[in-house]
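Heads up, one of the protein chains got dropped from this complex, but the rest are sitting where they should.
Up next is chain A:
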Amino acid sequence: MAVHQPLPDLPPPPSERGLWGWFRQNLFSTWYNSIASLVVGYLLIIWLGPVINWALISAVWTGEGTDDCRPGAACWIFIQQRLGFFLYGFYPAELRWRPNIVFVLFLITVVPQFFPRAPGRKWLALFGITGLPVLGFVLINGGFFGLDPVATSRWGGLMLTLILAYVGIIAALPIGVVLALGRRSEMPVIRGICVTFIEFWRAVPLITILFMASVMLPLFLPQGVSFDKLLRALIGITLFQSAYMAEVVRGGLQAIPKGQYEAAQALGFGYWRSMRLIILPQALKIVIPGIANTVISLFKDTTLVLIIGLFDLLGAVRSTLSDPAWRSVAAEGYLFVALCFWIFCFGMSRYSHNLEKKLDTGHKT
């Protein structure tokens, strides 16, 4: 019996294949695209060339001090020699194993979150939001179990940035969810409180809040009573970000069709059970991009603490830029800060993408 056997597909014509095909399709599909590509390409070559040359090819990587640096070339010795300060601030060098342990634990809890099949992922996440902050505080601050106490004024650098961001994120998200639920509550008092809180914190710039916390608050406290400066900044950042988080979550709550609420009621669920089991899981899933956005902006906003004299990564770098022992190293310093921030922010962005894909249940039309 003769079976109809179609011939195998011909390969696409050479003009549509490989590198050339990609170029044709993406860069030179029309005459105006071609012109734009050529102009941008030319600009990239004349700009990127010198930058790469400055930052990598002719850059100085090894040496003792400013005398080994050349004009017109990046001087990475500066970053190398100050790395300890940029990462830990004034944290005593012999005690840096303590924040290191916390950082390793942080990686152990966070990295598996990128791999859906990692064992014990959920338990690690739970540890990350409960045990890790407590353990981190005990280890970094000291004062327990015979660990030498290290005053918060000695915390700094990337370590401080991560602490501010981490505590801010894991505190702001639950507060934000509660505020969002409160704002949609049918009880006028609760709704009133939540609306006032959200609108107050959203209407004030973060700089103002930090400034008030650091300059005004101590004046209102009785003489001799003082609050730790880092704690004040942390509370300020958390309250500020939880207001933003609340509005993001509210967006998700409003996107859930009324039928879902009614279905939950029909099943005989009370308020908390229907929220926990039906509404919030769906609402939070919808607003993952919004939450990631807020989290990333929180991470970057932590640099504002430098105006109240806390040495976060940017503050630590800035304070050493004017060091007369070095010729101008501002470009290297800021580039280093930018790179650190990019790594963390890009990581968060990838994680949120991952999460979106994993939780996608195909309800989109």
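FYI, contacts are C-beta pairs under 8 Å (C-beta built on N, C-alpha and C of every residue); 3 or more make two chains touch, one makes a residue touch a chain; residues count from 1.
The definition used in the following text is that contacts and distances are computed from a predicted model.
A.B. asks: One chain isn't displayed here; going by UniProt, is it "NADH-quinone oxidoreductase subunit H", "Proteasome subunit beta", "Rieske (2Fe-2S) protein" or "Transporter substrate-binding domain-containing protein"?
C.D. replies: From the choices "NADH-quinone oxidoreductase subunit H", "Proteasome subunit beta", "Rieske (2Fe-2S) protein" or "Transporter substrate-binding domain-containing protein", the unshown chain carries the UniProt name "Transporter substrate-binding domain-containing protein".
A.B. asks: Which residue from A:T109, A:T161 or A:S214 sits in contact with the chain not drawn here?
C.D. replies: Reading the full complex, the residue touching the unseen chain is A:S214.
A.B. asks: Pick out which of A:I108, A:A151, A:A263 or A:I343 touches the chain that's been left out of the picture.
C.D. replies: Within the whole complex, the residue contacting the unshown chain is A:A151.
A.B. asks: Determine which one of A:S185, A:Q282 or A:T320 touches the chain that has been left out.
C.D. replies: A:T320
A.B. asks: Against the chain that's been left off, what residues of chain A make contact? List them.
C.D. replies: The missing chain touches chain A at positions 71, 81-82, 84-85, 88-91, 93, 141, 143-144, 149, 151-154, 156, 211, 214-216, 218-219, 221-229, 231, 306-311, 315-316, 318-325, 327-328, 330.
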